[in-house]
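The complex is shown incomplete by one protein chain, all other protein chains being positioned as in the whole.
For clarity, chains are labelled A and B in written order, and residue numbers in each chain start from 1.
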Amino acid sequence: MKWLDEFRKRELAEKLLPKIEELAREPVNIMDVCGTHTVAIFRHGIKDMLPANITLLSGPGCPVCVTPPSEIDKAIVLSRQPGVLLVTFGDMMRVPGNFSRLENERARGAQIKVVYSVQEALNLAMKYPLLKVVFLAIGFETTSPTVASVIMEAYRQNILNLFFLNAHKLIPPAMGALLDSKEINIHGFLCPGHVSTIIGSRPYEFIPQDYGIPCVISGFEPLDILQSIYLLLKQRTEGEAKVEIQYQRCVKPEGNIVAQQVLQEVFEIDGSFWRGLGYIPRSGLKLREKYAHLDVERVFDLDSLLPKEIPQDVREETAGCLCGEILRGTESPPQCPLFATTCTPYHPVGACMVSSEGTCATYYKYHYKVITSPRKRGE
Amino acid sequence: MEEKHILLAHGSGGQLTRELIEKVIVEPFRNPILSLLQDSAIFSREGLKFAFTTDSFVVKPIFFPGGDIGRLAICGTVNDLAMSGAVPLYLSSSLILEEGFPLGDLEKILDSMRQAAEEAEITVITGDTKVVEKESADGIFINTAGIGLIKNDVEISPFQIRVGDKIIVSGYIGDHGMAVLSEREGLSFRTGLKSDCAPLNKLVAKMLQVSKKIHCLRDPTRGGLAAVLNELSRQSGPGMIIEEEKVPLREEVKAASEILGIDPFQVANEGILVAIVDSQEAEKIVAAIRETPWGKAAEIIGEVIPYPEGMVLLKTGVGGTRILDMPAGEILPRIC
Partner (left out) sequence: MCLGIPARIIKIEGDRAEVEAGGIIQTALLTLLPDVQVGDYVILHAGFAIQKIDEQEALETLRLLESLN
């Protein structure tokens, strides 16, 4: 595949690694903000290639992980309404809400459909005019413009049976909130490459300016990630802190202006709750008044539909879940009492384990078994 | 959130499927032959060794590039028998038809089955036909059972696997799953992909002619290569390591996997096998596979290692190493 394969060449990785080793003289913590980076790092075995001095921390850039349980609850009660077709990206199916998951609801008869693109939600609304099609809109700045453009299309065509359960979030404010919490010690950020194709490099400037931390906007192929780690180490060694674009072939400093305009037209910025991080001001998107009739929360009385109490057995099962701390990078998965006992990728309790990009899911697959293999334990 | 209902994920061939089978389904019937949970049950009577197997087919859509549910049904069961080293002899075919199913489609499917049976040189000798009301079956479901004979000197099972053995795959991975996915609603790409659905008994026969040191055979259907290698590793004890660069993968399947965010190692195949063989015989066996029409792309992709036990490692294209884990969740429902 053109412009993909070239950035996976082993010979070039072998040139970068000694350069990285040279600069990794002392322990350094690098946070990859975006879930897709977490997956790329795992999938290509990059941790295994890096010197032991470099610790890669996974940040809150996993939209599946940070969507609060209350949003899932809203999606669930909507899917239980007669005449409603809930449409969602596949990753959300297994995420735990406060009392159930979409996957279980579908097994019990709710109309829920998995799609790969928000465009399909529009197609479904047009195909089934008697159904109320509700799209669970999650994702960061890469995805929200695509949703915004479909919302504009629905408005233009006067589609009256398509609604959006809006849970979009913004990445830079979350990075700021993490740094403000002072709980973690990060020496550099790998910034999300595709979010940056939309927003450009300016929204990250406050990080080197106000916190003195280097930022490199990184592509997703192994060579991109390795080169970005090298650039971060280089900034650190030279005592510099700035926003650098490694992913030059796709990211312009100004980003994608058309996409930004579409976002501005449809959404306004609002405060938002993040699972694990709590409330972060100006970190989410809200539909503007003009599009209020497409906002499921303004059209349905969701409060009356949501259950008043979380069932006892659910509260017991989730007691002790450290997803919050893990998302903030202050605890690691083995420190969670549920990790690998009641919470595994096959029976996930918390969001960090559900998402294929989640820290716990990745840790479980990569580290856990090697450490606890009977031979290694001395049996 | 204790599971009180069957989830779609229970059918995907990964961890949840295993758990459902081991903890719920096998329980009432527990016996030594069943407990081995191999592709075929092996038993001896009158000095003869038999392999017996059954499979149900619920693939959606029924017709896909490179095949249909009928071809899948014949090949699937023939292959389960072949993987225990058996010569497949006879099959049964049970059809559950939905009210309203077009007769023309039924005829096409039956003709596919006839062709596949001819290719495999087996005969369908018994069957059953039921009809259910509209909405009670998705068009057509097929169940096949098959019986075959294993020569007395052939011993093929995970318990034969030894450290140092080489791992061979007979062809490209992911073709079937991706071809089916491309036909499904909602996926907008047009590809040149076809399912690899094929009977492998003659391929296995050729391999057995050439070597007596074939330790284990498996066809990576649901859950793909990852599921099969993990199952074999857990059942036999040692670990495995495979090299991403050596695994045959078509450009389009790789592209489709990247687009959908699916791991091709977890995608179903219906016309390839994995063979674990003595390291001294590996080259000879691969050469023999390549001479057959079904195995032109065969490669040695890895080996069995002592540690980490019961786990499969992958040396990635760029040079890192990671765990190739058992699939979780519903990757591709109704794939076979």
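The definition used in the following text is that a residue touches a chain if its C-beta (ideal position, glycine included) is under 8 Å from a C-beta of that chain, and two chains touch if they have at least 3 such contacts.
Nothing here was measured: the structure is a model prediction, and the numbers come from that model.
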Fill in the blank from the handout: Given A:N29, A:S70 or A:S117, the residue that touches the chain left out of view is A:S117
Problem - Residue, one of A:A24, A:I41, A:V64 or A:M93, that touches the chain absent here - result: A:V64
Problem - Touching the absent chain when the full complex is considered, from B:D55, B:E231 or B:E252 - result: B:E252
Problem - Residue among A:S58, A:T143, A:N161 or A:S332 touching the omitted chain - result: A:T143
Handout entry: Among A:E6, A:D210 or A:D303, residue touching the chain not depicted
Key = A:E6
Handout entry: Those residues of chain A which, in the complete complex, touch the missing chain
Key = 1-4, 6-7, 12, 15-16, 19, 34-36, 62-64, 89, 91, 116-120, 139-140, 142-143, 145-146, 149, 153, 192-195, 197-198, 220, 223, 227, 246, 248-252, 256, 258-259, 262, 357
Completion exercise
Residue list for chain B contacting the dropped chain reads 188-192, 251-252, 254-256, 258-259, 261
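Definition applied: only the chains that are shown with their structure count from here on.
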Practice task
Using mean C-alpha positions as chain centres, tell me how far chain A is from chain B in Å, no decimals.
Solution key: 34
Fill in the blank from the handout: Listed in rising order, the residues of chain A that touch chain B in the complex are 1, 4, 8-10, 13-14, 42-49, 93-94, 96, 100-101, 103-104, 106-108, 115-116, 120, 222-223, 313-314, 317, 345-346, 365-366, 369-370, 373-376
Handout entry: chain A-touching residues of chain B, taken from the complex the two chains share
Key = 1-3, 5-9, 14-16, 19, 186-187, 251, 254-255, 258, 260, 263, 307-309, 311, 314-323, 325, 328-330
